[in-house]
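Shown here: the complex without one of its protein chains, the others still in place.
Letters A and B name the chains as they come in the text, with residue numbers starting at 1 for each one.
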Amino acid sequence: MTDTPILSVRDLVKEFKVHDRGRSTVVHAVSGVSFDVQPGETLALVGESGCGKSTTGRCILRLVEPTSGSVRFRGDDLLGLGRDALRRMRRHMQIVFQDPQASLHPRMTVRRLLAEPLQVHGEPADVVSARVDELLALVQLRPEHLDRYPHQFSGGQRQRIGIARALAISPALLVLDEPVSALDVSIQAEIMRLLIDLRERLGLSYLFIAHDLAVVRQLADRVAVMYLGKIVEVGPADQVYQSPQHPYTQALLSAVPIPDPAVQQQRRRIVLQGELPSAIDPPSGCRFRTRCWRAEQRCADEEPLLITRKGDPAHTVACHFPSLGSAPLEGVPT
Amino acid sequence: MTEPLLSVRDLHVTFATPFGPVPAVRGLDLDVFPGEALAIVGESGSGKSVTMMAMLGLLPNATVSGSAKFRGTEMVGMQSSALRRIRGRKVSMIFQDPMTSLNPVLTIGRQMSLVMRAHQPGLSKKAALARAAELLDQVAISQPAKQVHSYPHELSGGMRQRVMIAMAISNEPEVLIADEPTTALDVTVQAQIMDLLGDLRREHHLALVLITHDLGVVAGDADRVAVMYAGRVAETGDVSPLFADPGHPYTRGLLECLPRLDARHEVQAAIPGVPASPQSLPPGCPFTPRCRFVVDGCSEAEPVLAPHGDTMIACSVFA
Partner (left out) sequence: MTAVSAPLSVPRRRVRPPWLRGPALVGIVVLTLWALVALTLPLWTPFDPLAPVAARLQEPSWSHLMGTDALGRDVFTRTLWGARISLPVAAIVIMSSVIVGTIVGAAAGFFGGWIDAVLMRLVDITMAFPPILLAMAITASLGPGIRNALIAMVLVWWPIYARLLRAQVIAVRERDFVESAHAIGASRWLILRRYILPMSYTPVLVNATMDFGQVVLLTASLSFIGLGARPPSPEWGAMITEGATNFYQWWIAAAPGLAILLVVMAFNFVGDALRDGLDVKEQGR
């Protein structure tokens, strides 16, 4: 990779102080996450609840202040910026939220919602007006929608408004935090198509945060799997889906049902034992060891590093006993 | 030909609202046979949850008409005292959100014991508590004797849902209705719960009615499926033929717009428009505004279920 990555995250840590019955404890939400996003690339950050993917997304945009680590946009450090410099940087990175109903100000019209980012950054009124019209067309809404309020729209349309608002000041990087999970299945496909189309047209880079692996498959170039605050596996999407090396990735993939009985009924579902450990007191060594069928003493003593084990150097895994077979695993579809 | 355990005919459920009556279910026919897993699939506004809840008398504010029989006994219009003998005893139900389904101020042992003693009057408190621990073990909760004394907030979402399942099977019902049991849970937890439900079905010869919007779950865990749209059944049949060759345009659209784990393609088709709202239905077939195959006859009359290959569909064009 000779280009500067558009986003470069190193050793990102976020700890929340929590007061529980008079005592302060620390929740280790993100514990040392590192990855790059190349210009024009879509990196998917996947995992289940409590893995820290949403917190990571918010730390990158400094909507939540990280505890430590570094975040660079096109090589420039983001975490040390003062308030004004940060505001200028916000032109380049925006976020689309999960719940389109909750993320739009209920008392602002669509026009004001789309104009506001431009106004905040000092664009003159004529530029604002023209841009608002452009944005409407981009997300396939119509001029008569401009004077309506969010509650007058359907879920899919609200998400379009949210996407338009995020694109208003022409960011190069878009963080998408579960952008379709709150929508009906028949609407999800529409919005996914819009996101894919916009990516082509505007040359956007995406950090796509999601828990639904089937959705992610449609547009991810690379996939990073998170568990309890750490990345356990990263690699090109096809490789991670077809030859997952980390046991958690394998379990995750096998748990996602395929809507085709001929295929689904032949699959063997890996059912994980036990429960997700607490983020206040995560297991020593490898955090996944309490639920892993391959765990041994070494897993408790030594935390595995995220390194390339076999094949493509871009495919890394954090496991002492990864699956390195070339044949796809039983229970994991090709 | 076995008799169905549950038999619903022409069920209508209407809610009175300040904006006038809203028909959530408009003439539903359904059968549930012993030991089978029937999935009821639909998006928001389809009426899938309302159907089962109305049948069990859990919607006091709704007007319910038509017929819903459990082993030949008519439940529509039954006295609530009589319904209570069926509900929780013969037909159990578990709900979507395990966070709010459990009473936060009672230990789970006590809640389970209350449920059991309501339907088995001879059972002592001590015996009920012991049985509760046994049930927790059956649903794979570790250290059941200890967990019996926990409070709901001390358990994870997956564990709470397992407690709900344990409560639901505590009186040895013949049918378990699960209303979106895994929607609020992570996918690995979903795998655990669906696995558990499958085991319990086989061990207790339990019929399962699985209400869901997730066709993946249906493909893996159901025998038969009923696809609902706008308060009626659009298509129903055995799972394999329905997925292989869907007859109704809605089912076809749904299957086409689903992203698949094993396919790298971008989803090509989507169903235009929004799911029908029961408050404003078009004349004739409710799917007309979104359907690719509309002909003139579609707006005239609502189609009824008729055979199409191996499934039954409600469509004037294809049946």
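Note that in this section contacts are C-beta pairs under 8 Å (C-beta built on N, C-alpha and C of every residue); 3 or more make two chains touch, one makes a residue touch a chain.
All figures in this text were calculated on a predicted structure; none of them were measured in a lab.
Residue in contact with the omitted chain (choice from B:A24, B:A219, B:V274 or B:A314): B:V274.
Residue-wise, the contact with the chain that is not shown comes from A:P106, picked out of A:G22, A:G75, A:P106 or A:P124.
Within the complete assembly, A:I95 is the residue of A:I95, A:A210 or A:L252 that touches the hidden chain. Contact between subunit A and the absent chain runs through residues 61, 63, 86-88, 90-91, 94-95, 97, 99, 101-107, 116-117, 120-121, 140-142, 145, 148, 150-154, 156-157, 160, 162, 165-166, 168-169, 190, 193, 197.
As a convention for this text, only the chains that are shown with their structure count from here on.
In whole angstrom, the spacing between the mean C-alpha positions of subunit A and subunit B is 32.
Note for the complex: subunit A touches subunit B at residues 48-49, 154, 156, 184-190, 192-193, 196, 211-215, 217-219, 237-238, 241, 251-265, 267, 269-272, 274-276, 333-334. Interface residues of subunit B facing subunit A in the complex, by the touch rule stated above, are 43-44, 142, 156, 158-159, 186-192, 195, 213-220, 239-240, 243-244, 253-255, 257-267, 269-271, 274-275.
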